[in-house]
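Omission of a single protein chain aside, the complex is shown with its protein chains in their original locations.
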């Protein structure tokens, strides 16, 4: 990336995070209701900390650390960068205040602007680019974490009118057939990608068909009404335990009120739209639904090969592939190497992008990953057979 | 209480709660770091809800409930008043905002003022008085919960300069001897008391001696340095488990920094003052310390009989009495009856009052109670033999 | 006790433990289904270890320890006697086998017989007496633990025909009235008692009435049918949590089969006998039942004073007294001092004796104690008012 364009990109990405938070009340920035949901205040500070720690401290001459305590408070999981607060304790840290976090952002942005004005060190530019993609990842988490915080408030407050992100509908139908053969997968273009997409390689695919449409709420309601949540034969063993331990009987955010299914959206509580794409389901639910349909989920490589002919991008689509390294994958040394590789166990791949994904942050080789039980992201189902 | 004085009392008590919260940032009102610590926002709303639910709804003609959701959100443990949010979830409820809670207080205060102007229904007056004492109890919790929230922040923020509540020192020394005999205990005066103090009755006390001074930090440091936390012979069995599970090796809020013991105070982190009264210890620690001194804790009745000749009131003093009903104790019917009686199991009595107790909220028959492991209150030790 | 009678007592008590185990299969000696139930094999070994550790090692010249590993395996909670296996792990220790444990008993019995032949050291005699009472305590635990193991087997196996210990019925009815005044309580006779009974002292009792009969199954069924388990107003707060967490809706061992209440007895599964004394209820249930009857449980001192005029001894009777030290209580130094004092927190006193109590092991000053939730002992209810 060129210096001029990266400076623009920097400003645009950084502003977008604050735009997402604009409708919040100060109180909304604070809590961490479950360990996997971070306080919005923390996201804003942590993405800033990334630029300060990996770029300003190393590349801006005479840079003075803004506040030494922030390294302790806003490190996420980088063991190489010193002690960090317990991930489960973030919601109890009321100071620095939200206002102080915004001041921290401004300070770092000013210094970054000074640095970017004349930056041509390729290593630094690469890190800035990584920092921006990192912040975009946190932007999607900001959206889904805000939804979690507001959506679990018994008052179901509106985030911002007109922000209903669930009403996407399919534009196509039927199945796409892909021929058997050897295919190339993985990232092999110019431009940015994460390290887990590298190692472009060949895979052998057997003939398969993949749906052009995502599963709708209406289809999923049929599954529910057919007793899908009660029939253990449809479920993976761990999925069946999950259903029973948590008494799951619908997607996340769904509530049956006077016999009618509603769901919480960023526009508040609404009646479930039968034509909209299903969202907020776990891999376990995706797998059980596919079993009920006597189909299956695609693998990540089937998805990647088919993607060029699919309309994708409203939901993260669960695949039946585990998150594992590509041939030749190696971790970068030091803290940046902790980015992806160490999570390659017990998580499933999602492909595509969602209504919560930041502009410019999607590509068909992108490998998103979550645990099979998680469903606070905008997750959906595309069937294969 | 007379109408005029209760109106004054109402205003004064209600203002005191807001005074306690004045130094807080908005963020500080939100979290519930552990189940027993409630968000300041919640305390302010809950004590208001008490007046609305038990008084305005019943005694102010045509009173309209301010917000029906508030009953759900701000009920604490009154099963008789409908469903309540899980006690462990209070820290995730960001709406209503702090500002909205203050508006709720103003609304209820205006309506109470209207009601109190001419109130002479004795049942209502009794309930108002109960509501004020209830709010005073929450005021002490506000102080200790704020201390917990700020004191567990890695930055150790100052609550308010000049509010160091730990530096109290003893004014007397030596032991007071009380003769064997039959004594009267329990509340038998005019004025207000809680139902658990009623049932004034006789007890037989054997001769005993009770210390005129509370244990100081210096004395407790001797216990620590003598290996008190490592010697199982000093501890109750459950206390020994507690020490080991939580790796306890000092009172709450103590931190050893470069070999010197500090503690968090509402004035920030300070060196431990050896002459100050010890604070923030559990019953388990109080009991082990007494065992080490080859003495014991007094019973609640020994304390009550001795109190008239003691200087008490800077620390809640652990007694060796369990929280159990007095002869003839009966629960009031309905929600108000849930106030005390249902907690009469597995808790220990504390007598006295502390630097966090609201003005006018202490008397020698007052029975405070907490679980043996709890120590976020201003708890101290008075020895007997 | 004289040497001749203690030798007889020793033989008789030791044989009684083996008599209790006679109907068991080898497999029944092994498991520990919950932490508070110990394997029968462990009880047999632990009570033997007590004699070896505290008596043979100290008083039999040239005594060689039978197996050094046994100290590690069969110590219960004596921190002073070295490391012990985790209390929760006892059920996994398959070796030494049951047969080897019986061999260990024989060895220790032979050595004890040799010692007792001419023992006149008063300290040793005191310890032997303590050891026998200790073994008798484990005999009652043997009975209740065996009942737990067999009673939680889906096949409900019979322990021994004719051993139904639940069918006791009342011989008296009505209430006994006791006058207000100062009374003497605690152990003040000759003979054996535990240290927690010492410190005979005076108490002041207000007038009260106490039932001559224990609560029957029929009376308890009325409580159940009146919705006692569903009415939170009857329960202590911790009791209500216990009921809901464990979905409790009847005493332990009760099963509703085709609409008829049955219970597991040592004779196998039987229909509930309405006239028999209620058994296997927690303090929480006892307290809720008393509340429903608009009465209360007696205190331990009320019980002790009334006992001389009561027919007691089929059920351990929950009192409303917490397990706390008597005036002047002190712990013996060393391991024997760990016997009682360290448990004086968060437990409730039971008075009387039960059908599972060994012959000669009851007196009216005996202070039994268990946690409020426990109910695998033969516990019952006597009301007071």
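Just so it is clear, A, B and C label the chains in written order, and each chain counts residues from 1 on its own.
What we mean here is this: a contact is a pair of C-beta atoms (placed from the backbone, for glycine too) under 8 Å apart; a residue touches a chain by one contact, two chains touch by 3 or more.
The structure displayed is predicted, hence computed values, not measured ones.
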Exercise. Thinking of the complex as a whole, which visible chains are touched by the chain that is not shown?
Worked result: A, C
For this session: Quick one: say which of C:60, C:93, C:200 or C:295 touches the chain that got left out.
Result: C:93
Exercise. Which listed residue, A:203, A:306 or A:355, touches the chain dropped from view?
Worked result: A:203
Seminar exercise, completed: Those residues of chain A that touch the unshown chain are 77, 79-80, 182, 201-204, 206, 208, 232-233, 235-240, 283-284, 287, 296, 320-322, 324-325, 327-328, 337-338, 342-346, 348, 372
For this session: Could you please point out the chain C residues that touch the chain left off the display?
Result: 25-31, 33, 41, 69, 72-73, 85, 89, 91-98, 149-150, 152-155, 157
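Operating definition for what follows: only the chains that are shown with their structure count from here on.
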Exercise. Taking each chain's centre as the mean of its CA atoms, which one is farthest from the centre of chain B?
Worked result: A
For this session: Determine the chain that sits nearest the middle of the structure, using the mean of its CA atoms as its centre.
Result: B
Exercise. What is the distance, in whole Å, between the centres of chain B and chain C, each centre taken as the mean of its C-alpha atoms?
Worked result: 37
Problem set entry | Inter-chain centre distance, chain A versus chain C - centres from mean C-alpha coordinates, in Å | 57
Problem set entry | Distance from chain B to chain A - Cα centre to Cα centre, in angstrom | 45
